[in-house]
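Of the protein chains in this complex, all but one are displayed in their positions.
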Amino acid sequence: MALLAPRGGPPAPALIVDQWLNASEPLELERLRGKVVLLHAFQMLCPGCIAHGLPQAEHAHRAFGREGVVVIGLHTVFEHHAVTGPEALRAFNHEYRWSFPIGIDRASQGSSIPQTMRAYDLQGTPSLVLIDRAGAIRLQHLGRIDDMVLGGAIGRLLAEGGAAATPAAGGAGATASDAGCGPDACLPRP
Amino acid sequence: MALLAPRGGPPAPALIVDQWLNASEPLELERLRGKVVLLHAFQMLCPGCIAHGLPQAEHAHRAFGREGVVVIGLHTVFEHHAVTGPEALRAFNHEYRWSFPIGIDRASQGSSIPQTMRAYDLQGTPSLVLIDRAGAIRLQHLGRIDDMVLGGAIGRLLAEGGAAATPAAGGAGATASDAGCGPDACLPRP
Amino acid sequence: MALLAPRGGPPAPALIVDQWLNASEPLELERLRGKVVLLHAFQMLCPGCIAHGLPQAEHAHRAFGREGVVVIGLHTVFEHHAVTGPEALRAFNHEYRWSFPIGIDRASQGSSIPQTMRAYDLQGTPSLVLIDRAGAIRLQHLGRIDDMVLGGAIGRLLAEGGAAATPAAGGAGATASDAGCGPDACLPRP
Partner (left out) sequence: MALLAPRGGPPAPALIVDQWLNASEPLELERLRGKVVLLHAFQMLCPGCIAHGLPQAEHAHRAFGREGVVVIGLHTVFEHHAVTGPEALRAFNHEYRWSFPIGIDRASQGSSIPQTMRAYDLQGTPSLVLIDRAGAIRLQHLGRIDDMVLGGAIGRLLAEGGAAATPAAGGAGATASDAGCGPDACLPRP
């Protein structure tokens, strides 16, 4: 299936991150132009993230890291805030030994949805966002995505040159039907 | 392989538990004489516990719960105490929807090893303890154990009558060679 | 669930086998009294047999072979006879390197169902038969069976003494709803 949105969309929103783990300095999407970026939004208590989302991000990091794909984890806490703060995340990260950089999405005032999650209009976790060499969102996917299909999308983006063309469509979204955590995904309460 | 220790050992130590989840009242091993008990010691940030230990306990609960096997989870926190307290465990339990009762092992004074973990001399997590109908420990296993082999051990214990015989050997232990969390198990720092 | 039929049933029918693979001499159930026997009926072109039935038989052979469980494969060809004869089976056995003995069920005259398969009233492949130390059938299962549940049944039979008691019920059967090969099992055309 043709998963990718057309080239030429607007730049992906900047990451609004408080702290970075597994990174010597903050990452900024603007500086990653020319690279393909795989952004993986997760929560440390989301079963689908731990069972397949985060291992898939690690897998992509190892498979495509040397080819120009930058994998970034984003801890988008929208529930259980009291027990999934930075200290808890660091313990989680230590035990699982993720090797890609992880940013902590900045909390919003007056909302449980953190700021980057809101800017991308992510529906829950795990969510995967593919950003092309020109900085545009080409895929947004909520829940589980097949390894071979994801590889196909990454391969297509890697084959593209670095410059954007005509301004066009934005990212494709995934719809969420239910709040709470299911086997594949966690969704915020509306 | 003949995994089980001989019958007739001393009773398993009592569970020293602060709070119970997924239980309408506290569980006491003394009251479970006549049942086979599968005690699963875990930590909520232990990768091997989440990947296979806890799902195996859930699996045993569903496969053998009606045949007289009582599955009990025991949260034996020996590291990351600050971020894996009762509130964090409740969030974890909520998201994973475990259906068997889980007790929180009581913290020790002056040691990171909680009291029940110490009484059983558990070496790390995940650890599995099988207690026979007479209340004696027949198997202690650290790390991953094969489903078919575990089923075989449970089947043998189910086939035994409820009364203990001569006082004899204790439980079989598993040795730990390394501190920290590996792919299969977490071990305390000595 | 209580899978096993009661003790004391009649002896399992004799195996009617033309040739044995992976065995230095023919196996006879009568000589295996005192052992628990796991009989695995399969066809070399049955997808469910290759994907899970035969690997499970190999697994049981390795897990329980030293404890008194004898695993026997039985090639019960009821379709594709022309291309799954002894020479084909030997090539199959060679490539898969099964380590347990495999007997070739003897063809029937005037029926596609071979003789041992008929004597046991097996409904298709893979079928698993558990025979207790006294020689009685305690379980017959068509299709996939869970490793932990199978281990539990084997453990119960291992815990029993060798002598039969009162004559009673026969084996529990599994019903088949459809002919041909599905993802889990192959059934003969009626």
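Lettered A, B and C in written order, each chain numbered from 1.
Note that in this section a contact is a pair of C-beta atoms (placed from the backbone, for glycine too) under 8 Å apart; a residue touches a chain by one contact, two chains touch by 3 or more.
Treat the numbers as computed from the prediction; the structure is a model and nothing was measured.
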Displayed chains contacting the withheld chain: A, C
Contact partner of the left-out chain, one of A:Ala82, A:Val149 or A:Ala179: A:Val149
Omitted-chain contact residue, chosen from C:Arg33, C:His80 or C:Arg118: C:His80
Option from C:Leu32, C:Ala88 or C:Ala107 whose C-beta touches the chain left out: C:Ala88
In subunit A, positions touching the absent partner: 1-2, 56, 59-60, 63-64, 66-67, 146-160
In subunit C, positions touching the absent partner: 45-47, 50-51, 79-80, 82-85, 87-88, 91-92, 95-96, 181, 186
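Criterion: only the chains that are shown with their structure count from here on.
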Pairwise touch network: line, ring, star, complete, or other: line
Centre-of-Cα separation between subunit B and subunit A, whole angstrom: 36
Centroid distance [mean C-alpha coordinates] between subunit C and subunit A, Å: 49
Contacts with 2+ other chains: residues of subunit C: none
